[in-house]
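A single protein chain has been removed from this complex, and every other one stays in its place.
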Amino acid sequence: MPHLHLEYTANLTQLDTDKALLRLNHALVASGQFGAEFDIKSRALKVESFRVGTGLNERGFVAVRLALLSGRSSQIKQQLSESLLAVVQDLGPWPEGVQVQLSVELLDIDRDSYSKVAIG
Amino acid sequence: MPHLHLEYTANLTQLDTDKALLRLNHALVASGQFGAEFDIKSRALKVESFRVGTGLNERGFVAVRLALLSGRSSQIKQQLSESLLAVVQDLGPWPEGVQVQLSVELLDIDRDSYSKVAIG
Partner (left out) sequence: MPHLHLEYTANLTQLDTDKALLRLNHALVASGQFGAEFDIKSRALKVESFRVGTGLNERGFVAVRLALLSGRSSQIKQQLSESLLAVVQDLGPWPEGVQVQLSVELLDIDRDSYSKVAIG
């Protein structure tokens, strides 16, 4: 833990996912909430098939989900969410004529049933 | 919010994901549970590598997950789930000789730590 997922719609063609993931990971390290930088596992997924709402104008989104072990306070989680959203906002510019929504959600993962091992 | 994910196995070759997502979004708008149609962010993902159970006959699935902000009643969530399943059931016909499972799950997302911004 933590695990971070970044989804982005395929019409956000200028998004640099390598840069995005590195900056997000640096923000998580800087939060001081995680013991080792090595524990932060992040991935980006391009969404080719999507629909925002029911309107006809062009739309897109970047959706970040951070899954972390249960037990942190609501205040800590709000701060983490806001710091990640600030990183995402700074990833622009966004395409002209596309309504883009950026979001960050936090998901608690049950601590007792989380298992892991490191190799090498 | 809400965020909808539709996963479908690659052997369901006739599934029209554009139609599926539009119908699912219309069902969510019609539920009256969401303030603006614009907020509904849906995506479809084809699953190329999958295994249903341990049997040898051909199988597939469509799995919908709706993530929405916490606070709605159990009754409301049941109604949402059933209305989405009805949409998915209506997406057939399904391939001959394939055992297909359709499912809808709802996932509460912590309201306090959800952050978003809209651009453009």
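Per-chain numbering from 1; labels A and B assigned in written order.
The criterion applied here is as follows: a residue touches a chain if its C-beta (ideal position, glycine included) is under 8 Å from a C-beta of that chain, and two chains touch if they have at least 3 such contacts.
Computed from a prediction, not measured in an experiment: that's the story for all the values here.
One of B:34, B:61 or B:114 touches the chain omitted from the figure, and that residue is B:61. Hidden from this view is one chain, which touches chain B at 7, 9, 47, 49-55, 59, 61, 63, 74, 77-78, 80-82, 84-85, 89, 92, 94, 97-108.
Annotation for chain A: contacts to the undisplayed chain at residues 1, 3, 17-18, 21-22, 25-26, 29, 36-46, 67, 109-110, 112-120.
Going forward, only the chains that are shown with their structure count from here on.
Measuring from the averaged C-alpha position of chain A to that of chain B gives a distance of 21 Å.
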